[in-house]
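In this view, the complex is presented without one of its protein chains, the others remaining in place.
Right, chain A next:
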């Protein structure tokens, strides 16, 4: 599966798609990036007169790249067998620590390492760095990934 094919299978679209590009995908690891463009809606209110990317959005970005993209890659065999299926995703837990703010216009890189994928549960250790290589946040994210048949 090509990296672009994974992006096409993502169940998200703007304004809630936080993946631009996947740089590396293996059974155990995924690296991807996203540019937080200045015109994203939430900057108008977070915070008033002082735009900073919300931590929940950084967590979401880590989850979309680190958990969902990796999950699609891991489910590849099933996806190609069942063409009429859709991936369904449920975040089950996230435990994140934040170190550095992400301002409008910054590009971030997310690296995720698989802890395990069993019984549809994918658990990953994720890290986000900014373009200067500074650690933005890191943590552990888990989710349930299933294929659903399209009716």
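Everything that follows uses one rule, which is that a residue touches a chain if its C-beta (ideal position, glycine included) is under 8 Å from a C-beta of that chain, and two chains touch if they have at least 3 such contacts; residues count from 1.
Here, contacts and distances are computed from a predicted model.
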Chain left out of the displayed complex - its UniProt protein name, from "Acyl carrier protein", "DNA-binding response regulator", "Stage II sporulation protein M" or "Acetate CoA/acetoacetate CoA-transferase beta subunit": "Acyl carrier protein"
Absent-chain contact - pick from A:29, A:46, A:107 or A:121: A:121
Residue of A:37, A:92, A:131 or A:148 in touch with the missing chain, whole complex considered: A:92
Contact partner of the left-out chain, one of A:17, A:57, A:96 or A:144: A:144
Contacts of chain A with the absent chain, listed as residue ranges: 90, 92-93, 116, 118-121, 142-144
